[in-house]
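Okay, so here's the structure we're looking at.
All protein chains but one are shown at their positions in the complex.
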Amino acid sequence: MKNPIRVLLCLCTAVLLTGCAARRASPPAAETQTPDAVEALPAAETGPAAELDLTGLSDSAAFRAVRDLLLFPERYTGRTVKVSGVCAVYYDEAADVYRYACRLPGADGDALLEFLPADGERPPAPDRAITVFGVFDLSAEGPFLRCALRDARLPAQGA
Amino acid sequence: MGRLLETLNAYLQFPFVRYALIVGVLIALCASLLGVTLVLKRFSFIGDGLSHVAFGAMAVASVLQLSNQLLLVLPLTVLCAILLLRAGQNARIKGDAAIAMLSVAALAFGYLLLRLSPSTSANLSGDVCTTLFGSASFLTLSMQDVWFCVFLSAAVLGLFALFYNKLFAVTFDENFARAVGTRADVYNLLIAAVIAVIIVLGMKLVGSLLISALIIFPALSAMRVFRSFRAVTLFSAGLSVVCALLGLLLSLAAGTPVGATIVAADAAAFVICWLIGVFLRK
Partner (left out) sequence: MAQIVCNNVALGYDGSAIAEGVTFSVSAGDYLCIVGENGSGKTTLMKTLLHLQPPLSGSVTLGDGLRPGEIGYLPQQTLVQRDFPASVREIVLSGFQARAGLRPFYTRAEKQTAAAALDRLGVSDLARRSYRELSGGQQQRVLLARALCAAGKILLLDEPVSGLDPKVTAELYQAILELNREGVTILMISHDVAAAVRYASHILHIGRQVFFGTRDAYVQSEIGRQFLAREGGGA
């Protein structure tokens, strides 16, 4: 037992075994529930799957992701994005239009990801929690490059 | 286990996560390889000392409003590294005092310069804090940053592989190496230059206060458990990569500062290795 490599292998095996044991413990409970639940959920509730799902990240990581989207938009153009945060609305006087954004709070200030609601989507109320699906795109508006989620859909909140 | 992999996969979809992991792992790897030599040469504090010098150099670069700070910081840090490592050879007592003096003076001078200069940013304490402890800007790296880091790391790894035996000879017994004709001075200079480069790069990851941890912790952990130079080197490299990965992913998931989390992972690994070492000796 003096060989350090053997000791380390034993440790790793122990860790792996406990991991597998934990996994084996949880599924049986879920399996009894899912068969009924799967039929009931309408497609709109879960929403379409997004390539970049920021809701699967921690709050701070989602914040960082939005910052990355805005700093290096060329990496993300054309990808579908799902993000959740707080709805922010402001009135753009120059263009005479309301702009909507999803706000994620961060330590040194908030990150705002603008979205353009798709035709037929009801614009949300400000300061409500929202989840937005859209395609990330760059568009030129005059001298500015606007990054936003276009064709944004907001699934109904609830359940 | 499955859920963990799913979550991991979700994170890996994002370029910024992938880049951070690549750069973090490469820096940790390079730092730990050189750490073995530095710890054995009793130069563990050089990481700390040089990072403070780099901080001072960065302050000067900001005040001068240089577009690319690296142009000033890298050469200055390399120069100080060479000076410090050479001083150490001739008079070991002078060596550690020199590091202490230089590092503290650079830190004070740098901060003073930043405070007094009218051209620096409004959020000075924030900037200083991120330089000392690493900033979350590590999580927004450009492709250029990543490629730069990849090339530099490849160079460091290549040099390490090429000169591994020489490094061992010069670390274990410099007197003997010199006596039989090895150009020990040249290799010491090489070590100094490379460690300076790694420190300047690593400051972006974990900040200047914590970069020494990346250098020394994996090596010290490895030495608790393994007894040959090759085993220590390999384990140190592997451990540092694992800790960097774990630390980065944990900081992403929990929102904790990147640098401190990685160092915490390294410290935890050290405790585990120390315990294994104690167990092995029984």
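Going in written order, the chains are labelled A and B, and every chain counts its residues from 1.
Everything below uses one rule, namely that contacts are C-beta pairs under 8 Å (C-beta built on N, C-alpha and C of every residue); 3 or more make two chains touch, one makes a residue touch a chain.
Only a predicted model underlies this, so the values are computations on that prediction, with no experimental measurement involved.
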For the chain not shown, touching visible partners are B
So one chain is hidden, and I want to know which residue out of B:19, B:55, B:229 or B:270 touches that hidden chain in the complete assembly. B:229
Given B:71, B:105, B:179 or B:271, the one touching the chain that is not displayed: B:179
Which residue among B:12, B:64, B:101 or B:162 touches the omitted chain? B:162
Using the document's contact rule, name the residues of subunit B that touch the chain not shown here. 40-42, 161-166, 168-169, 172-173, 175-182, 222-223, 226-232
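Quick note on the criterion: only the chains that are shown with their structure count from here on.
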Can you work out the whole-Å distance between the CA centroids of subunit A and subunit B? 34
Touching residues on subunit B, where the partner in the complex is subunit A: 1-2, 7, 10-11, 13-17, 126, 136, 139-140, 142, 225-226, 252-255, 276, 279-280
What residues on subunit A touch subunit B, complex-wise? 1-2, 4, 7-8, 11, 19-20, 22-23, 51-53, 56-61, 64-65, 67-68, 71-72, 75-76, 108
